[in-house]
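Only one protein chain is missing from this complex, and each of the others stays in its spot.
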Amino acid sequence: MVTPTRKKDRIDALAASSAEPDAGVSLAASAWRTLRRSPVFLTGAVIIGLFVLISLLAPWLAPQDPSDPMLIDQVVKARNEIPQPQDGHPLGGDLQGRDFFSRVLVGSQQTLIVGVLATLIGLAGGLTLGTLAGAFGGWVDSVVMRLVDVMLSLPSLLLAFSISALFARPNQYTVIVAVAVVQIPVFARLLRGSMLAQRHSDHVLAATALGVKPGAIVFRHMLPNSLGPVIVQSTLVLATAIIDAAALSFLGLGNPDDRIPEWGQMLGDVQNVFDTHPHLAAWPAGCIIVVALGFTLMGETLREALDPKSRR
Amino acid sequence: MALLEVRDLTVVFERKGEQPFTAVDHVSFDVEPGQTVGLVGESGCGKSVTSLAVMGLLPKRGARVSGTVSYEGVNLLSLSDKEMRDRRGRDLGMVFQDPLSSLNPVIPIGVQVTEVLERHRDMPRKKAMVEAADLLDKVGIPDPNRRLSEYPHQLSGGMRQRALIAIALACRPRLLIADEPTTALDVTIQAQILALLKELVQDLGTALVMITHDLGVVAGLCDEVNVLYGGRVVEKAQRHELFAQPRHPYTHGLLASIPRLDAPRGEKLHPIRGSVADNIPWDHGCAFAPRCPNALDVCVERTPEQEDLGAGRLLRCHNPVRPTVPEEVSA
Partner (left out) sequence: MSSQSEAAAVPGGPVGSTGASPARSAPDAAGAPGASTADELMSVQGIKVHFPIKRGIVLDRTVGYVYAVDGVDLSVRRGETYGLVGESGCGKSTLGRAILRLTEPTAGRVVFDGTDLTTLKGESLRTMRRRMQMVFQDPMSSLDPRQSVESILVEGLRAHDLDKGKEATGKRLRDLLGAVGLPTKSLRKYPHEFSGGQRQRIGIARALAVEPDLIIADEPVSALDVSVQAQVVNLLEELQEQFGLTYLVIAHDLAVVRHISDRVGVMYLGGLVEEATSDDLYAEPLHPYTRALLSAIPVPDPLVEDRRERILLKGDLPSPANPPNGCRFHTRCPWKQATKCSTDRPQLREVLPGHKVACHWAEDIRSGRIRPHEVEAVLVEEGDGLSPDVPLVGPASVTEALNP
């Protein structure tokens, strides 16, 4: 029975409405919503956005030809003198008398290509191995993981050297391959770990109990839910890849042609004159740090936003 | 004057870019020595936040606490961090839900107990060890001397909770706050721990604030019960009165929705509809109204005031459940 003073509909409507939107919000959409409001993520995104923009527009932005030793007459090897900042050359010249500012700008291009390609290749390899290990388990897992262990047991740079040394004529692509291969075990291990965790998660068990085909379980449930940490890692790996590539270039296993500037290579080239001309190292190093920081900021906020546990 | 007097305790959580959230809203209750007061409610009702506020364990940033919490006449909320640290463990003991995460995993049980004794009671190490073994024995841990050198993970869940109670009791606090102390435990172990708590209240005259969602636990243990909903006390009564005649539709609904071991079988349960997510803010009416079977129009128009029904009974409801058999309403 209903008391006369009560308008039941009104309260029921209140109970039913809860003022929710009808369309659902997927995890990705709600992650994006969180990210859009995160100042940390935005800082990272702005840095990376600028970096990508500069590298794409570098040929037009650069005031001079970065490979032209136009100031070579100002270089005095014996007294360790290099061109000072001057009209049209805001940062002066480098050891070969090339416009330093243009080189820093154009250097972003190579850095971006090396970083992105190496990370993508490493990611692809790691995903393949990690999925194999995580999905099949058993001996497949043992074989894959022992291989990964062997790769991880070598210092990553040493491994990269060995791989570069396999190529008769090093060029920028051999650098990318060498750096990428080094990243494979990192991704494989990470993915395998989170796949194994997924394998025991209730929702995968639920899918098994539902009678979902094993392939679908791996590719629809385990893999997508394992990708979060891998995506985060790839932003961090981008930074490592840039640094590794620089190291290879420095040791002569990189692109021997130094007409096309690359930050890592620029950094390596000036090691002997660092005490007298610190700015030659500071600019490329600073750029690497800022870019790496940008990727790291994005990665960290991405990880938080993608964690389904952080939203209920 | 009661041992602990909580008056208009309000906790508002503030996060940048979000609406402030009032977790505890003008909660008042008293605890006398040797008395067990229950704070009952479901997740999100503010019972745990209340206990943390009383203990001064809420983060300074993000949580705004107002009202008063007087312990022997001293307002705990006005004390400095250091003064509060001294009181915690000495005057106020606390037992948490998860005994494993409340104990430090890398320190032996014995050291964790003696630490408190050395800090608050200035006991020398040797004497503290003896006292610690005594405490473990008192809370029913067999072979206490051996247990002192063991690490938390070497104890079972029930033993860990006992150890935690021993630590809370180390300085003979006059007030013990237990936040869901048996929720993580099995029923047979829960019965042991509840019996232990009961014994402590009786033997030592400790005042106990029991925070739980389990009305069964309340029925056996608490003298006075505060039922919380949406951060406010909606009903307060002595335990016998409360269970015999729940007046608030929420209390009534809770009791009707639990299957009872001793009830005849074959009857349907009467759940409360909806979930906490349906609550409306208190300043627009009664938070429970959208889920309430008794709701009237006034329930979503005006906030119900707390009403004193006498004999320590308080009620916050526009249309309470009638005592005894529901009568025909004719208005």
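Points to keep in mind about this one:
Which chain is which? They are A and B, in the order written, and residues in each are numbered from 1.
What we mean here is this: contacts are C-beta pairs under 8 Å (C-beta built on N, C-alpha and C of every residue); 3 or more make two chains touch, one makes a residue touch a chain.
These numbers were taken from a predicted model, which means no experiment stands behind them.
Here is the thing to keep in mind: the chain we left out touches A, B in the whole complex.
Here the missing chain is touched by one residue of B:E72, B:D186, B:D203 or B:E307, and it is B:D186. When the full complex is taken into account, the listed residue touching the unshown chain is B:G158, out of B:G46, B:G158 or B:P181.
Touch with the chain that is not drawn comes from one residue among A:M145, A:V186, A:L248 or A:L302, which is A:M145. Residues 42-43, 140, 142-143, 150-151, 153-159, 186-192, 194-195, 213-220, 239-240, 243-244, 252-262, 265-273, 275-277, 291, 293-294, 326, 329 of chain B touch the missing chain (whole complex, contact as defined above).
Think of the hidden chain as still there; on chain A it touches residues 1-3, 12, 16, 20, 22-28, 30, 137-138, 141-142, 145, 196, 199-203, 205-213, 216, 220-221, 224-225, 308, 311-312.
Note that in this section only the chains that are shown with their structure count from here on.
Note: centroid distance chain A to chain B, computed from Cα atoms, is 48 Å.
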